[in-house]
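Only one protein chain is missing from this complex, and each of the others stays in its spot.
And now, chain A:
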Amino acid sequence: MLTTSPHLHIRRPSPTTAEFTVTTRPQMTIPLRLLLALVFLTRLLLGTAVLLLLYSKWTQSPYATPLAVPPAHTPPPLLSTTTLLLNLKTLLATPLGLFLSNLASHTPVWALLPPCLAALYLCLHRVHTTESLLVLRGLGIQTSSTGGTVLTGTSTRFIPTEKICDVLINEAFRGFEVRYYLVVVVDGEEDLVVVFPRLLPGRKIVEAVWRGVRGCLCEGEKDGHEVKS
């Protein structure tokens, strides 16, 4: 519901430029936006709860130093470690905090850590994957791909035209299937650059992108070739 199967958007701002975007993000509608906001909130709450749980487990362990709270009559500055620790202490005193510290004290570390880490991963995991290929005639092509988690950014790679030997479609075994993929053969590099490496869209999309890239990169050449991988 939140994601769709990979689909292709082609943007051509000028005759010499084309951007091919493959994404799992569906068309944004109001219910979908609301749903995404709800998902975001849930993940935020879940993340906070997990962090709090881990913190309370830490405070209960013998390695933790007891919190040295300075006297209350001098309020510490807002952006300081002391404020943070004080807030954490107040949070732990709330019913939720009490429940969590109770839970932490009753669960051994080996049982607590894996679910917590899994929950954290779930909170940080990106919902949609978007990968794109930007072709600029005379300059080169740039591939970009969003990271797997919210923390990692988009990774991009620019290949100048003179370095591009060929752009082609190939087939390969992956897991239990055979997949089509688009590759750029780069001069002087042993490995091929796979375009859309995470989504690996199907033959239809890959072929459309291939034709588009050929048409945009090689001016004058008609893009009506037979696909030969």
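The rule we apply is simple: contacts are C-beta pairs under 8 Å (C-beta built on N, C-alpha and C of every residue); 3 or more make two chains touch, one makes a residue touch a chain; residues count from 1.
Just so we're on the same page, contacts and distances are computed from a predicted model.
Its UniProt record calls the unshown chain "Phosphatidylinositol N-acetylglucosaminyltransferase GPI3 subunit", which is the correct pick from "Proteasome subunit beta", "Small ribosomal subunit protein uS7m", "TFIID-18kDa-domain-containing protein" or "Phosphatidylinositol N-acetylglucosaminyltransferase GPI3 subunit". Hidden from this view is one chain, which touches chain A at 170-173, 176-180, 202-204, 227.
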